[in-house]
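So that we are looking at the same thing, I have put the structure below in structure tokens.
Heads up, one of the protein chains got dropped from this complex, but the rest are sitting where they should.
Per-chain numbering from 1; labels A, B, C and D assigned in written order.
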Amino acid sequence: MSERRTHASGEIVLETSGLTKIFGGLIAVNSIDLKVHKGEILSLIGPNGAGKTTVFNTVTGIYRPEFGEVFFKNEKITGKKPHQIISCGIARTFQNIRLFPDMTCRENVMAGQHCRSSAGLFSSIFKTPFQRREEDMIREVAEKRLRQVRLWKVRDELAKNIAYGSQRMLEIARALASDPVLLVLDEPSSGLNPRETWDLMVFLQGLIREEDITILLIEHDMNVVMGISDWVVVMDGGRKIAEGVPEDIYADQRVIEAYLGKEEEDYGDYGATAEH
Amino acid sequence: NDTVVIGLQGPITGAWAYEGQMAKQSCEIAADLINKKGGILGGKKIVLKVEDDAGEPKSGALAAQKLVAQKDVVAVVSTYGSSVCEPASNVYEKFKKVNIGYGVTAVRLTQRDFKYFFRTCGRDDSQGKFFADFVPKKFNAKRIAIMHDNTAFGKGLAEDTRAALEPMIKNKQAEIVYYDAITPGERDFRVSLTKLREAKPEVWYFTGYYAEAALLVSQARDIGITCPFVGGNAAINDEFVKIAGLNVAKGCYMTNEPLPGDLPYPEAKEFLDAYKARFGEIPSSPWPIYAADALNIIAYAVDKSGSTDSTVLAEYLRDKVDGAPGITGPIGFTKQGDREGVPFYLYVVDDQGDIVVSR
Amino acid sequence: MEQASFPGIAKIFSSPPLRITLITALFLIYPFLVSDYFIDIAFYFGIYALLGLSLNIVLGEVGLFDLGHAGFYAIGAYTTAILNTKFGVPILVLLPLSALAAALFAYVVFSPVIHLQGDYLLIVTLGMGEIVRLALINNPFGLTGGPNGVFGIDFPSLGAFLVVDSSLEYYFLIWLIVGLTILGLTRLQDSRIGRAWNYIREDETAANASGIDSRSYKLLAFVLGAALAGVAGNVYASKLMCVSPESFTFWESCLIFCIVLIGGMGSIPGVLIGAAFISLFPEIFRPFAMYRMLIFGSAMILMMMFRPGGVWPRKRGAVQYESLLGDTGRADV
Amino acid sequence: MHVILEQIINGLTIGSFYALIALGYSMVYGVLKLINFAHGDFFTLGSYLGYTVLVFGAALLTAHFGLWGALTAALIFAAVSLALVGLIVERLAYRPVYPAGRLPAVVSALGASIFLQNTIMVGWGPRFQAYPSELIPNVHLQIGGIHLSLLQILILVMSFLLMGLLYYIVQKTTFGAAIRATAHDRKTASLMGININKVILFIFTLGPALGAMTGIMVGMYYRQISFTMGWNYGLKAFTASVLGGIGNIPGAMIGGLILGVLEMLGAAYISAAWKDVFVFIILILVLIFRPTGILGEKVAEKV
Partner (left out) sequence: MAPLLNIEHLSISYGGIQAIKDVSIHLEQGEIVSVLGANGAGKSTLLQAVSGLVPISGGSVVFSSEVLNKVPAYEIVLKGISLSPEGRRVFPTLTVEENLNLGAYTRRKMRDEVRKAKDRVFSLFPILSERRKQLAGTLSGGEQQMLAIGRALMSTPRVLLLDEPSLGLAPILVKQIFDIIAEINAQGTSILLVEQNAHKALGIASRGYVLENGRIVASGPTSSLRSDEKIQEAYLGGAALRKKAAR
């Protein structure tokens, strides 16, 4: 297997060992070991129902794993609640977009800063100087992120009223507003057209470059996977069946059988050009 | 100005709407009778002003406010239900308006040193005392079961009865073998009754309302309870007989103020005839009659004292009224505002389903 | 020109500070224009407003269904009644104590069930309300006076300086409390706590994943809502001078629930309108006696038919904040 | 031992009342996510209509059809009338409100409840009404020392038949599957060719009709009805349907029966006055351990 691509430093941000999640009788995730290096984009692929989303959900505290551990920056975070995980520095998006539909885009993004602020009941009711400063900071971060995803214009629209593609970006902005170390994205390109997908890829690469963020990604769009990931992990039936750099994975016989299908198709469109 | 306005506060809607509406009808009849005889104060007619309190304390207080806000209201016949009466009478007291309760038997109401509150009905403890004095002897019963329904009224009566039995219990002449509550509005009391059956009482006193009483007795007979059933004054009326059915109802006793039909007074006959002529039947519970009497005594006091000032009226009622004619007999008040000398009878349902005085 | 003055008036009404001043002025003058009966109606309007505001936190802001709110109200009222009549604690001291008692109760009861979803939580609140009412009727430890309730409750006073015992004074007391509550809640709405509540209402899973500890925020809402209902109970008990279980039925909870929905979920002016409807309507229709509840029922249906979102729903995004970063002239905006 | 068995049978009787009313709640809830607070009043109205037939039409009916005929006539008349009332209430009070979501519909339902309750009060008067006593021969059976009345047996048999019928329709027929599909996703259901209005029609006729028949059984069993009784039964039935898993038809039946038995046992072995407190505490405990009721599917949200 080839070396990991260049973004990755040696430092490991997220590590799971023997991660296992069981629903009823179904072993959705079976003893998964993952290592996510700082500064890389790691893609998790696999057929439907392979357990990818479930891995995310166990990492981000929505489910509690039956066995195995999750380490974040060498600290054990297994079994922590979702709201604790995000304050550790792991922010996520959802496979089916989950915004706060009846609130404005800005309010949506402000949610990300919740874990970075602390004003309590008393200071909120009495509007203490501390609370005001903090509110200003929350707004500032929200504005920065909204501009970054080019949604500043619709800041006061209700989230449910903006276009689907914008909603995906808004969800990413909300995750980013928590100043995460690791960004966990579940099929961010799902439902986007090739054009929008392209923009997304450029955006994610920019993040890696400019903000020192690490990205863990689930994708079905091979253009994206091949185009921007540094490392690919393939799952099937809850198990890890392969991992490697995109080119190797693309040629891996098991992956072709379980996931890609035999027909040859040109996925190199982006891969060849997206800069590294 | 040739009218005298008298207020009536009562549960026209809500769970006790039945009582409230009968009270309204009774007061209308009473006022009509007086007006037909030429009114009071040399020809002034009585006008009734009705406010609904829905049998609920807050509405009671508001209804009272509404009535005291109307300056022409001379005095108020106020209400059915002690816990509704309480906040309302506070309002009346504050605004110095005579108010006379007609279905409010909680003892505490007249222990507040209020100047303007009176009642034409008795208190819970007078009935309790009657039960203790009369019933065990009559049935030659030592083992007594007392059951109430957890309403202000039923529970009060049960507690007073227990208190009144206390001396007999000390002398080992009586024993309370069962004392518990049922929940009003329920329909199935078999569980409580099974317990009662196991206690083997010789007489069974139920202090709640007829709706539950009827269910209780029929279910009791179903599960084999045979001891005499004695109801309190809210327990037995024509409805009771109808619901329980004649087979079950006959032979059930109750402690009661004299029922409308048994009132030996000419005023009663006149009133009941008029009531029956207008509404087809006489009131099926005693309380509406007390409402009518409350109105009567107000009219009487206004007429005799020649004043419509509530303070004058209150003093007059307290000090001067004694043996004034009423449907329920001569009316007078104690210093606290309680009715003086309310008689009680033991009634029984006879074989025809009529409720007659038990000899 | 006739129309010249019209925009002027419209402007006055559209400016929030002026509007608030006008409404406040109206509230200050009102009791001096009418009889005690109407002052009392306004007092009960205030009580319902406070109850509505308290439920609005739970129902409107967090979206948790609570059909047992009368339970908290009852606990506030009975705490006041019992401690005042049995131990002579002054009513004003009991004001915070009643709030505390209701809040504590909410905390203890809802801690184990706060994870329940939607209607399952609703049935717990409903059950809780019924448990409280039944307990009051059953007179545990001889404290609650059973169905008779507790009577002889004092009025609020601070020595001889401040005595609240007339309708007018009660009116000012309750509306002072309502006013302060509105002030506090408005500020909360615009804070991270208020937003956190809204996030939970919109999507609890997403809220959790955005760093909101939904469990504690939901509990906080219940505790705060209960505390305010407890305050309402305190004022109610001292105004009526007696409390009895009839005042805290399931139906009462339903009425409070309707206040929030008739007004518009999460909307403070809406709550006031809802409370006005619930407290004024039956009084206005008094002359219809037997038929007034019939009319009331139809009115509720009609309200929902024509204003399903409430009479005055909360508007989002209406408040415009300007850029904090400064450069608005960028191409990407 | 006999006593406990007797209590359980009493509990089952009252429980089957709750169950039959709970079915109406649960069906409406399942399809429309509406807590139909007026359902208790459908039950009351049914009871009053049955009363009217039995009291005023009894002479005529019994002459022609005998006692059982009269009873059947009362049941059918009440059921049909209530089916109609259910439809009217749905059309006037609920249908205009659906598009706005489920909460406004709750207010509408409460409004409908007060309206119906007060209509009954105005129509029949505020007093309690007494069902003709001894309609059913007052026969008592002693089975192994347990008191059972003929009426009680009749009621139990009839309730279980009705419940069984409904269970069959909803769980075993394609129309039942259509109801469940509609409950889950109306838009997609209509893509299957399911006429949603027909489904709503069905639940809003069947639910009230079941309620009405229960009303008559309650009237015969207790012989006394009042215009406010629906509120209490409605509350209990709603509790029962949540206990069983709201929206779940078998759950409503089981919830109702369990609630009835719990109530009786609570009254017998704890205290009659505290029995409802006991019931609600059990309910809360059940929900702590089974957050979606006894039979409620645990739809772990897939995220």
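Brief remarks on what is shown
The working rule: a contact is a pair of C-beta atoms (placed from the backbone, for glycine too) under 8 Å apart; a residue touches a chain by one contact, two chains touch by 3 or more.
Just so it is clear, the structure is predicted and the values come from calculations on it, not from any experiment.
Although it is not drawn here, the omitted chain touches the following shown chains in the complete assembly: A, D. Per the touch definition above, the residue from A:197, A:214 or A:229 contacting the chain not shown is A:197. Note on the undisplayed chain: of the listed residues A:36, A:70 or A:222, the one touching it is A:222. In the complete complex, the hidden chain is touched by one of D:70, D:103, D:178 or D:225, namely D:178. Seen from chain A, the chain kept out of the figure touches residues 26, 45-49, 95, 163-165, 187, 190-198, 220, 222-223, 258-261, 263, 269-270, 272-274. The missing chain lies against chain D, touching residues 174, 177-178, 180-181, 184-185, 187-196, 297, 299.
One rule holds for everything that comes next: only the chains that are shown with their structure count from here on.
Among the remaining chains, those touching chain B and also chain C are D. Of all chains, the one whose mean C-alpha position sits at the greatest distance from that of chain B is A. Computed centre separation for the pair chain C/chain D is 33 angstrom, with centres defined by C-alpha atoms. Taking each chain's centre as the average of its CA atoms, chain A and chain C sit 42 Å apart.
Each chain gets one centre point, the mean of its Cα atoms, and the points for chain B and chain D are 36 Å apart. In chain B, the residues touching two or more other chains are 13, 17, 21, 150, 181.
In chain C, 137-138, 205, 290, 293 are the positions where the chain touches two or more neighbouring chains simultaneously.
Partner chain B is touched in their complex by these residues of chain C: 35-38, 40-41, 44, 137-138, 146-149, 151-152, 167, 236, 239-244, 246-247, 282-283, 286, 289-290, 292-293.
The residues of chain C lying in touch with chain D in their complex are 112-113, 115-117, 119-120, 122-124, 126-128, 130-131, 134-135, 137-138, 205, 250-251, 254, 257-258, 261-262, 265, 290-291, 293-294, 296-301, 303-305, 308-309. Interface residues of chain B, counted against chain D in their complex, comprise 13, 15, 17-18, 20-21, 150, 180-183, 185-192, 194-195, 198, 210-211, 214-215, 218, 222-224, 239, 242-248, 284.
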